[in-house]
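A single protein chain has been omitted from the complex, and every remaining protein chain is retained in its original position.
Think of it as A, B and C in the order they're written, each chain with its own count starting at 1.
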């Protein structure tokens, strides 16, 4: 069954919920889920509302036009999605393939509602996994010299394939700001530390050397500043002096998989709003 | 600043949110927080909505009358609370006093918004703690024989003191169904296991003997069936073969304190709805 | 590099550690890891000690004979393993294949040191996964009627293949006591609840209906009594009223994978001792 999902953020004031829910009620919309949040520091209102399109009084394609007067009245930033429009996702990966496998298997068993038409890797041996899952594979290694050029090919490919979300599944190459600008809040990265601790390379080595008693993983939207974009999800696991660096890496892999896949699922289900370099996640 | 809090549950159908928020909007109510939930199995709608009474168009004492037509139309069960009416709470306790101390200190530092006029204990040595905190103390030991009689005194005392919530802070005596019937969903107990595992006496001994790798604590409303009322909160901590029975008890105490105090706080902030022997907690 | 691993349990008394470590020292053994534990209730001593065989003064095949006088003196139960003898493991599975995949991928990336020569399933469609990983596949559906007979075939197959560990990866058929008796403490099951809560069928349905705020998974050795064997590992995840039954199942899958794979890894690394229907895990 098809539903519409509306994500809204705007300055908080009286009457927002009444106006939005009246709009749905008067058009015979049945609300299937609604969440709201008020950020009391910035006086900002956030809402996610989902309603059934069965019997809804406005044809799908006319909803934006019908809703826009309300949006204007309240100075809303808003996006409208439809469940039946399945998002298309590309996975970028490198040598460590556990997150890649994890996403593909979750997709296969129906946990993630998306299409994954292609995999990009800078390691040719990943081709084998793409073949196991019958996906197109692009071997796009980049050097410092040809980076801009190769990224242009990647961007063209992603647009041609109508990719909505790029997932960096332990992808080891840093994207340029040009690339990032093409996909604002539409690139999700997994960083293998509890950010903001241990930014950058070799976070497990950093954690081991520091002697922390808990390690973590963080999924976030990619912005220009390295490992500093809006955090979507984090999780942790306990370690001790008994754990070697290899143990940290092994334990961390399980974290990375769940933390990345939760972020991807929430994005696909339109449960994330971004503001002030932070996220509201209506999980 | 005073606010009103409305807790609603009713059969789910179109227009509920629109009607409620219109009611507030047309009376100049500024929503400070709203949460809703639809139980898709039973098609039940739940809502908690809080709004400022500053400038609200209906005098506080007339709100129930003004709202009742909407409540009737949608067949609502509903309760209205006001922030300024501070709930009165009584603590029942026995030999283990860590939860008692914890609640008193949280109250003292402002984490729990309530008045605690009295403590009931079946151990006279608890009097000392009551004196430290300058609270009235009732030494109400019960035997199998005088239980009904003593409970009558307790009930009379609680009513006289206008007690709204009874907290069983590691209280070791089982209440009769007559007592429980006087305070439906208004008695919170802490059970020192991860329910429904290890019901009844000596749960840590049971857990130790079973060799579980994680222990827990559970706060719940008290119903006639022992340790089987609606669960409000649970938390757990990891144990291993290294932990003796004494270690389990020590680790468990920290759980009991946080799990009980969260439940009490949510109750005091009107964040809990009960249905089907389960809870909706709008935390 | 090859090492020997000795697992010991015996009544606690003076001199055990001195005797064992002297035995190694006088034969030029370099200890690579040692853990011990005293159960103070039953006065039982447990030890796991691992030493390098490089330069060790006793040939590998003669170690048992050389060590047995010490074992007799202290009335030890003991087992000796060698790292280079890679254990052989069979996976039994049914319709839910996430744990199967998880084990195969962990094996492939070197997290689990074992050989997996075969998969047994009561669902023929699992053959496809076996083929992806180039493993032998046995489609052994059982009815109430032919159970004993089919199990005999299974036992014969497992012995022929020198299988040391049987892993029930969400296998839905209950093994007979005859089968279990063939593999004492060598069958690991994953149960999708926080045992001892929710034994038997449909644990997520039970958990959902009970309204628990945390769900769990438990790996344990299989004994005659259903879901009651020695617990090896447990883990949990938080749920709320927002989670549907489907959400519980989805969240639970991630638990099942990590909880089962940890148990399998510890077994393969000879880190588990069983006593009194409980486990000592030297992780």
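By our rule, a residue touches a chain if its C-beta (ideal position, glycine included) is under 8 Å from a C-beta of that chain, and two chains touch if they have at least 3 such contacts.
Here the structure is a predicted model, which is why all the values come from computation and not from measurement.
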Sole residue of B:174, B:226, B:258 or B:274 that reaches the chain not shown, by the stated touch rule: B:258
Chain not shown: contacting residue from B:98, B:147, B:210 or B:241: B:98
Selected residue (touches chain absent from view) among B:40, B:111 or B:124: B:111
Contact partner of the left-out chain, one of A:70, A:135, A:174 or A:236: A:236
On chain A, residues whose C-beta touches the chain left out of the figure: 37, 39-41, 46, 194-198, 210-214, 216, 230-236, 240-242, 244-245, 276-281
Where the unshown chain meets chain B, residue by residue: 98, 101, 105, 109, 111, 132, 242, 250, 254, 258, 283
Missing-chain contacts mapped onto chain C: 14-15, 17-18, 21-22, 24-25, 28-36, 38, 238
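Note that only the chains that are shown with their structure count from here on.
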Whole-Å gap separating chain B and chain C, where each centre is the average of the chain's CA atoms: 42
Whole-Å gap between the CA centroids of chain A and chain C: 37
In chain A, residues with contacts to at least two other chains: none
